[in-house]
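Let's look at chain A:
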Amino acid sequence: MSTTDILFYFLSALAIFSAIMVLVSRNPVHSVLWLILVFFAISGHYILLNAQFLAIVNLIVYAGAIMVLFLFVIMLMNLNAETEPQKHMWMKLAGVISGGCFLMVLVSLVRQATDMQNKSVLMKTGDIGLIKNLGKALFSDYVVPFEISSVLFLSAMVGAVVIGKKD
Partner candidate 1 sequence: MPIQYYIYLCLTLFSIGIIGVLTRRNAIIVFMCVELMLNAVNLLLVAFSKMHHGVALGSSATSMVGIEGQIFVFFIMVVAAAEVSVGLAIIVMMYRNTHSVDINFLNRLKN
Partner candidate 2 sequence: MIPVLLILIPLLTGLVSFFIKNDKAVKTWSVLSSVITLLIAFTAVFNCYPGQLSYDAAWLPTLGSRFALMTDGMGKMLCLLTAVSFPLIFAAIFKNNYKQSSGFYGLMLLSQAGLMGVFTAADALVFYFFWELALIPVYFLCSIWGGEKRIAVTFKFFIYTFLGSLLMLVGILFLYFHTNDHSFALKSFYHIHLSGKQENFIFWLFFIAFAIKMPIFPFHTWQPDAYEQSPTATTMVMSGIMVKMGIFAVVRWLLPVFPNASVQFANIIIILSVIGMIYASLIAIRQDDIKRLIAYSSIAHIGLMCAAIFTQNKTGLEGVMIQMFNHGINVLGLWIVADVIEQKLGTRKFIDLGGLAQKAPVLAILLVVMSLANIALPLTNAFIGEFLMFNGLFQYNIWIAAAAGISIILAAVYTLNMIQKVLYGNTVAATENAVEISGNIQLVLVILAITVIVLGVYPQPMIDLTKDTVNAILVNH
C-alpha cells in the first residue's frame, strides 16, 4: 500500500466521519466545525489529485469564507444544542432509510457500469489542475460563462440588499 493509498483512505475516512458528525452534532456550532473538517479532507483529496488550485480555493472560499459566514450567522442567532430542534424519531429513521436507499441504488448502478471497469484516476501527476492551465482555459474557452456568472453575483448582491436591508 503506497502513501497515496494510505492518504486516500485516511482522507476518505476523515471526510465520511466528519460528514456524519455534521449530522449527529446537536450543537450547530459543532456541525459547522465538523463541516470545515470535511472541507479540509476534501481539499486533501484535491491535493492528492494534483488539483492545487481547487484545493486552495476550496479552503479559502468554502472553509474560510462560507463557513465563517455560517458560523457568524449561528453565533448571531445564538443557536446552541439546547435550542436545536429535533425531528421525530420516525422521521429521522425514514430520512436515513430513504437516503440509504438512494445510495444503494446508485451504488448498484455504478457496480454494474461496464464502462467504468478498469478505469483509474490519475493521482498526483497531471497538470490540468495547475493555476496556469486553469486560468488559461477559464479566460479563453470559458470566458462566456465566467462573464455570465457575474450576473449571478450581481443578482445575489441585489438579493442580499433586498432581503437583508431593514425597511
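A word on the picks: all candidates are chains of the complex that A comes from, given by their letters.
Quick notes
We take it that a contact is a pair of C-beta atoms (placed from the backbone, for glycine too) under 8 Å apart; a residue touches a chain by one contact, two chains touch by 3 or more; residues count from 1.
Remember, it's a predicted structure, so these values are computed and weren't measured experimentally.
The listed chains 1 or 2 are all part of this complex, yet only 1 touches chain A.
Partner candidate 1 is touched in their complex by these residues of chain A: 4-5, 8, 12, 15-16, 19-20, 22-23, 28, 31-32, 35, 38-39, 42, 45-46, 49-51, 53-54, 57-58, 61-62, 65-66, 69-70, 73-74, 76-77, 79, 84-87, 91-92, 94-96, 98-100, 102-103, 106-107, 110-111, 116, 119-123, 126, 128-129, 133-134, 137-138, 142, 145, 149, 152-153, 155-157, 159-160, 163-164.
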